[in-house]
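As structure tokens, the structure follows; a few thoughts come after it.
Shown here: the complex without one of its protein chains, the others still in place.
Moving on, here comes subunit A:
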Amino acid sequence: MRLFLLTLSFFISMAVYAEQDRYQFDNNEQAVRFEELTKELRCPKCQNQNIADSDAIVAKDLRDKVLTLVKDGKTKDEVIDYMIDRYGYFVHYDPPVTPATLVLWVLPVLIVIIGFGFIVIRQRKASVKQTWNSDDEAKLAKLIAQNKRQEQN
């Protein structure tokens, strides 16, 4: 069992090495940018996987393209724009602000604010001071007298 685990871990580490070895960078900054981009870009073939994790052929092509672009000295935004230009907004995990996304984000907040406003206004109306004068006093006395008579009957 131990031997099995040992060989298994050996093979896994070899696989990891092979993956890192496949991509050569001129400097560390490029390597970091490549890593960030391949995690942020979504594989267009698979429904929800980034291009770093996917084995789809298009993900491999996109990784290679990101590598070339990064080596050409393109910034992160330039690479992302390049991909969006071809594969649409779907390809980036950070969605842009469009009317549709705006509705999704703003509407819940709006509903909560309006709901709270409604409660506060109602509360205020309810707590407005009641006035009391002799007219009301007389009306009350009359009502009490009426009520008593009804009870007696």
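The rule is simple: a residue touches a chain if its C-beta (ideal position, glycine included) is under 8 Å from a C-beta of that chain, and two chains touch if they have at least 3 such contacts; residues count from 1.
Just so we're on the same page, contacts and distances are computed from a predicted model.
The complex includes a chain that is not drawn, and of the options "Heme exporter protein C", "ABC transporter permease", "Thiol:disulfide interchange protein DsbE" or "Amidohydrolase" the UniProt name matching it is "Thiol:disulfide interchange protein DsbE". When you scan A:29, A:61 or A:136 for touch with the missing chain, the hit is A:61.
Screening A:37, A:52 or A:91 against the full complex identifies A:91 as the residue touching the chain left out.
Within the entire complex, the positions of subunit A that touch the omitted partner chain are 43-45, 47, 56-58, 61-62, 65, 84-91, 103, 107, 111.
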